[in-house]
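The complex is shown incomplete by one protein chain, all other protein chains being positioned as in the whole.
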Amino acid sequence: MKPFLSALLRSRAGLFGFVLVMLFVAGAILAPYLGLASPIRSSLTSRMVAPTWTGLFSPGAHPLGTDELGRDILSRILYGSRTTLLIAAGAVILGGAVGTLLGIVAGYYRGIVDRILMRVVDIQLALPLMLLALLVVAAVGASTQNLVIVLALTSWLRYARIIRGQVLALREREFILSAHAIGAGTWRIMIKHLLPNVMTPVLVIATLELARIIIMDAALSFLGLGVQPPSPSWGRMLADGRVYITTAWWIVTFPGLAILLTVLSVNLLGDWLRDYFDPKLRTAR
Amino acid sequence: MTRYLLTKLIEAFIAIWGVVTIVFFVSRILGDPAVLLVPVGAGQQEIDNLRAALGLDRPLLEQYFHSLLSMLKGDFGISFQHTRPALDVVLERTPATASLAGLALLFGTLIGAAAGAIAALMRGTVAEFIVMVAALLGQATPTFWLGIMLILLFSVELGLLPTGGAGTWLHYILPGLTLSVFVSASIARLLRSSLLDIMREDYVRTARAKGLMPRTVFFWHIARNALIPVVTMIGIIAGELLGGSVVIETVFAWPGVGRVIVQGIQAQDFPVIQAGVTLVAAIFVFVNLLVDLLYGVLDPRIRRG
Partner (left out) sequence: MAPLLDVRNLTVVFDTPAGTVHAVNDVSYTIEEGETLGIVGESGSGKSVHALSMVGLIARPPGRIVSGEVYFKGRDLLRLSQRELFDLRGKEIGFVFQDPMTSLNPVLTVERQIAEPLRRHFNLSKSQARERVVELLELVGIPNARARIGQYPHEFSGGMRQRVMIAIGIACNPKLLIADEATTALDVTVQAQILDLVRDLKKKIGTTVIWITHDMGVVAGLADTIQVMYGGRIMERGPVDAVFEDPRSAYTWGLLKSLPHGGKRGETRLYQIPGNPPNLINEPIGDPFAPRNAFATERCLRETPPLKQMEGSLPGHKAAVWYDLREELKKQEAKV
């Protein structure tokens, strides 16, 4: 842990990403306790108020302005980050778990299991992920739970492919062979011996996938297939605010900046993790 | 090489069949189109009649094989919204999507490759720093937001370019620019790290030990090898562009396949969804086939595999 931390501190980009990610997570968790205006209550008297930084800490301040219904944009962005981070984290965990498991199984058993799995991956890869997500969300409905499942569905194959490759190499290594020799069971070998050895690539892929999933989630809700109103979501804010682009630039600008900064910080952290743990992953996709 | 090509072709067909199957079953969960198609206030009898007419009352598997067969003949059914063959509706919008994606891929790759090469060759300079920061930002920017911001700047504030729609080459600029930013950011980052990796290879030292001029070493020994992962990346990006067309075409009111698919989903127009998604998947599979062939040309180690 110590060399890890000191390496992180030495990398400016990695540290920047890490700090920013932590800030976003803190903002999402603490949103209800920051004394913000309600993210959903509309106020017809203060519609489309431009951002103003005078009296920043007074109760009625709107540092990032208000939207077409008079809702505070800063508050909506912060509350929106709760939904985004919840869905994205859920999808990353689910997709990562399924993909890693399938990757280990395919790499371990090889043969027919492996061939079937790789064929399924190829078929799914023939369909652009965004179309797949769009179709499935449209079919099953855009609840938080469904979004997690659909986004995980677009994600599992990244893990499955890379982990399979790693396991194919690992299973010829001495410690796996000797585990076989002493008669360790299949599951025991997979969980106790293979899993710990693929955890670092899993961590690296997960971070980079998190960034991709945040963008895809925003795109879905931009198309009206994200969490449903009145829950605030970044993509939805963009879609709704787009109409008022000629009169109120701030409604579309700030939610987009929030997405950009979140994705940027996660990417920086992910790149750094990859370079730290496993630079070979850079060109493996 | 022939065997390689044949294997790739068979794989491509299996992939398209898989896509068709996924789309068929997923879109059947979408809802009952008959309910949407009958006039408001119509009775159950009318709905059932329509279902029978559309073949929606038969067992699902029968419908599946029936539609597979029709699709082989190029018949994707009649669009519920447009009351004409769904394939026609989709096909007439294909050029718009393909030209936009192709343009973005071309310019994005050229710009990205140049930027990536500059960053790698000018390691440790301000130029590298600028390229890398720009690429990081470009990769983190959601295309649909960038599109809106460009509209805000060039159309709303400066009044230079149309906000959306198609027709003249001016209409290509904003959506093309938006997508190119995304493409070039990915290419620049990958090519830079790929070049830096290859520069350390033993065979580059061999090439220099032969007394070759730096230009020859760079193009034939470094860039030639660094391009291999970039080609893979181009295949992945093509998929993102085609998938992303649903979003970007919505932003720019671009009359392409992506927008038709989104509208089809909103109207539960199965034939259009099915035709649109199958077509996009077919284009993507075709692009990947080209990428695989290019890969085989670039990397002789693959050719026999």
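Order of writing sets the labels: A and B. Residues in every chain begin at 1.
Keep this in mind: contacts are C-beta pairs under 8 Å (C-beta built on N, C-alpha and C of every residue); 3 or more make two chains touch, one makes a residue touch a chain.
Model, not experiment: these values are computed from the prediction.
A.B. asks: I'd like to know which visible chains would be in contact with the absent chain if the whole complex were considered.
C.D. replies: So, spelled out: the chain left out of view touches B.
A.B. asks: Using the document's definition of touch, tell me which of B:Phe13, B:Phe65 or B:Trp220 contacts the absent chain.
C.D. replies: Once the missing chain is taken into account, the touching residue is B:Trp220.
A.B. asks: Looking beyond the chains shown, say which of B:Gly43, B:Pro59, B:Gly159 or B:Gly211 touches the absent one.
C.D. replies: B:Gly211
A.B. asks: Tell me where the left-out chain touches chain B, residue by residue.
C.D. replies: Interface residues of chain B facing the absent chain: 201-203, 205-214, 216, 220-221, 224-225, 228, 298-301.
In this text, only the chains that are shown with their structure count from here on.
A.B. asks: Nearest whole angstrom, what separates the Cα centre of chain A from the Cα centre of chain B?
C.D. replies: Each chain reduced to its C-alpha mean, chain A and chain B end up 21 Å apart.
A.B. asks: Name, in rising order, each residue of chain B that touches chain A in their complex.
C.D. replies: It is residues 11-12, 14-16, 18-19, 22-23, 26-27, 29-30, 136-137, 139-142, 144-146, 148-149, 151-152, 156, 190, 193-194, 197, 229, 232-233, 236, 239-240, 242-244, 246-247, 250-251, 261-262, 265-266, 273, 277, 280-281, 284-285, 288 of chain B that touch chain A.
A.B. asks: How about chain A: which of its residues touch chain B in the complex?
C.D. replies: The contact residues of chain A facing chain B are 119-120, 122-132, 134-136, 138-140, 211, 215, 218-219, 222-224, 238, 242, 245-246, 249, 252-253, 255-256, 259-261, 263-264, 267-268, 282-283, 285.
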